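Some notes on the structure that comes next.
As you look at this complex, bear in mind that one protein chain is not there, while each of the others sits in place.
Naming follows writing order (A, B, C and D), and every chain is counted from residue 1.
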Amino acid sequence: MPSTDRQAVILAVKRAEASGLQVVCVAVLGHKADLGFMAVGPDLWQLRRFQTDLQTAGLVVVDSYVSLTEVSEYAAGVPDDMKQARLQPSLPPEGMSAFCFYPMSKRRGERDKNNWYSLSFEARKELMFGHGSVGRHFKGRILQLITASTGIDDWEWGVTLFAVHPDDLKDCVYTMRFDEASSRFAEFGPFLTGIVASVETVLSEVVHDA
Amino acid sequence: MPSTDRQAVILAVKRAEASGLQVVCVAVLGHKADLGFMAVGPDLWQLRRFQTDLQTAGLVVVDSYVSLTEVSEYAAGVPDDMKQARLQPSLPPEGMSAFCFYPMSKRRGERDKNNWYSLSFEARKELMFGHGSVGRHFKGRILQLITASTGIDDWEWGVTLFAVHPDDLKDCVYTMRFDEASSRFAEFGPFLTGIVASVETVLSEVVHDA
Amino acid sequence: MPSTDRQAVILAVKRAEASGLQVVCVAVLGHKADLGFMAVGPDLWQLRRFQTDLQTAGLVVVDSYVSLTEVSEYAAGVPDDMKQARLQPSLPPEGMSAFCFYPMSKRRGERDKNNWYSLSFEARKELMFGHGSVGRHFKGRILQLITASTGIDDWEWGVTLFAVHPDDLKDCVYTMRFDEASSRFAEFGPFLTGIVASVETVLSEVVHDA
Amino acid sequence: MPSTDRQAVILAVKRAEASGLQVVCVAVLGHKADLGFMAVGPDLWQLRRFQTDLQTAGLVVVDSYVSLTEVSEYAAGVPDDMKQARLQPSLPPEGMSAFCFYPMSKRRGERDKNNWYSLSFEARKELMFGHGSVGRHFKGRILQLITASTGIDDWEWGVTLFAVHPDDLKDCVYTMRFDEASSRFAEFGPFLTGIVASVETVLSEVVHDA
Partner (left out) sequence: MPSTDRQAVILAVKRAEASGLQVVCVAVLGHKADLGFMAVGPDLWQLRRFQTDLQTAGLVVVDSYVSLTEVSEYAAGVPDDMKQARLQPSLPPEGMSAFCFYPMSKRRGERDKNNWYSLSFEARKELMFGHGSVGRHFKGRILQLITASTGIDDWEWGVTLFAVHPDDLKDCVYTMRFDEASSRFAEFGPFLTGIVASVETVLSEVVHDA
């Protein structure tokens, strides 16, 4: 970080946006990172170029998560505009600067009833519907984006939450943990928390010279 | 650490306190860190600025835990002053310089009776009440602060203990481990132990030049 | 990476190919690596020389997986050309630039029915046949290479997938996860994802100077 | 280590001993460390000062374990001199230069009969008595010190063994592993092995200049 070239970071973001990527910039809290980027776009080479540009600007990439937007098999019947919002989300949402990201997988426990992948499609669909109902209680306070990473990264999905207030992040994830789709079947990876802002603001708050 | 600017660390603490944060400073024992800070306040940007100031002063942030004060759902009926003590604690408590911190989660075991999140609210409330009774035996020897981190950091809660004597930390946590809320349902992360003192004292004891 | 000698990397690949190794070059996405090489050949010293040449060129080897091509015991009856394709694959396949690699093992759960190595050969063969059927749905979209590493590296097999489109990687692995050979018996290591290209292209996209 | 100031290390040990700490110095085998110190005393600040002195002398603290001497609840009835030997041990024992340290916890398995903390005090006391009997077979060959770390460090106890011969360490721990207190209830952390000697001898054997 001492050798970070702030102008080059800003240019990397501008170049990525010009090439068609959406870029969300986050001031990360704690030791896991100083700043983070969420980049969304249709082409892997564009994403890799953005990464290389950030590295050239002096940033060290200490963590990452690679995943794909998708309309899940349980959402085949939702209206087209909702499908579109999942495949090509508009980020970041306005007025929601509290941010968290975590990866998760569905448990394959020793008991068949604890093994998500041994359930029928109908049983899974019902559980996911109940799960979604809990989530809908937080509409307006939370925007959630689920991206798929089975075969792509170490967990099966990535969950990105944007919230009005940090307490909303906790309230939402805590409440959903009692839902059976989570209580019996969810396994969670590390959680990353931060504040969404413009790249200029984030850089001015987190770059240090030591 | 060799390049730590002690005056800049002290100024970072003063600046944080002036902006409304409470800051507890700890001389940490062992390889996990040399010193630690517990900062409490209403605004994430303030916390991030404090972190950036410490980094600018030459400290390397090797670990962290992000969490939120809360009145838990089981404590909805406690008197207002007790709620206030949890939401806006006054730290550090006087005369309690032995310190430990550890994160924890509630177990979601394969058997339903070992899955905290499959229990009814009443069953959980009863277990938490019994758990609290054990803790109250240590009143005067231990001050405990529980902060919430579901959706925020890697475990579900952070536990901070201040004690008169290091043995109190061990006696309290050991005794509670036999309580069913712990014995059947608790999973513990890493434990950090240290000594609370003024930032000046801590710096003079732990900063080294090698 | 700042000190990488691009010409020396290219020469290392050419020298390896001249000595009889097949080399696939990958631009890796995310923090796990910048670039990756998959090298296939009959002689361990050749592989070690290739590694030494890459290190001499300034690359730091941050991860690796050592495994052996094989005709598994379940494939004893397949035609000779299919055996040959497994023992001496021709890599990379044309038109498939999306790439992932992950290691896996067969679970030895506490219950006998969850312990792969307690099953009879017939039961395992039947499960593997069903597993292969799912995989054959992705013919043309995915080329899969399974290499063996029991006794050689930390997991029992390495799985390399080449795909036309990144979504194919996810669709294939996600679909197979519901097959009993996976749902009940598979344990997965870390997943690495990238883009196959010539060494010159990969170097020009990922090498940075910071 | 190249920059270690041997005289400063020796002075750090002397200063610690002068302040009332007992210090055992160990030449560690393998990559986990080059040398190790076991320091015992009544005051956390003294221990922290010893750590800071060693760091100032150029040592990098790569691992540590913080724990407290205790008379366990199962030993309430032992003679006073045995209690004293546990609370204020005299270290190192004469003629026992083979050394190992490992932390451990009692298992809280899914089955109640595998959950140490669900057992009655009487059941635990009986198991610990049987465990102690096995240990007493090694009297004269092994000196064992158990220190408590529930709430203090990542495991519940630290076990330090001093032996006449390295084989004694293995024979003792291996034999005790068949005892039910271990076979059903013990979970073990990493093991560190080395040779006890004077700080001067250890430094002359392990400090290197590369």
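Some notes on this structure:
Note that a residue touches a chain if its C-beta (ideal position, glycine included) is under 8 Å from a C-beta of that chain, and two chains touch if they have at least 3 such contacts.
Computed from a predicted structure; not experimentally measured.
Listed residues C:G58, C:P89 or C:G135: the one in touch with the omitted chain is C:G58. Within the set D:E17, D:E110, D:E126 or D:D154, the residue that contacts the chain not displayed is D:E110.
Think of the hidden chain as still there; on subunit C it touches residues 3, 44-45, 47-49, 51-52, 55-59, 61-66, 68, 70, 108, 110, 115, 117-118, 148-154, 156.
In the full complex, subunit D makes contact with the omitted chain through residues 1, 27, 29-32, 34, 98, 100, 102, 109-111, 114, 161, 166-167, 169-170, 172-174, 177-178, 180, 182-184, 190-191, 193-195, 205-210.
Keep in mind that, in the parts below, only the chains that are shown with their structure count from here on.
Steps from subunit A to subunit D, minimised over paths through touching chains, total 2. Among the remaining chains, none touches subunit A as well as subunit C.
When subunit C is fitted to subunit D on its Cα atoms, the angle of the rotation, on a 0 to 180 scale and to the nearest 5, is 145 degrees. For the self-contact between subunit A and subunit B, the two sides draw on mostly distinct residue numbers; the shared fraction is below half. Across the assembly, the mean Cα position most removed from that of subunit B is the one of C.
The centroid of the Cα atoms in subunit B and the matching centroid in subunit D are 27 Å apart. The distance from the centre of subunit B to the centre of subunit C, with each centre set as the mean of the Cα atoms, comes to 44 Å. The residues of subunit A that reach two or more other chains are 110, listed in rising order. Chain contacts in this assembly form an open path, with each chain touching only its neighbours along a single line. Of all possible chain pairings, those that touch are A-B, A-C, B-D.
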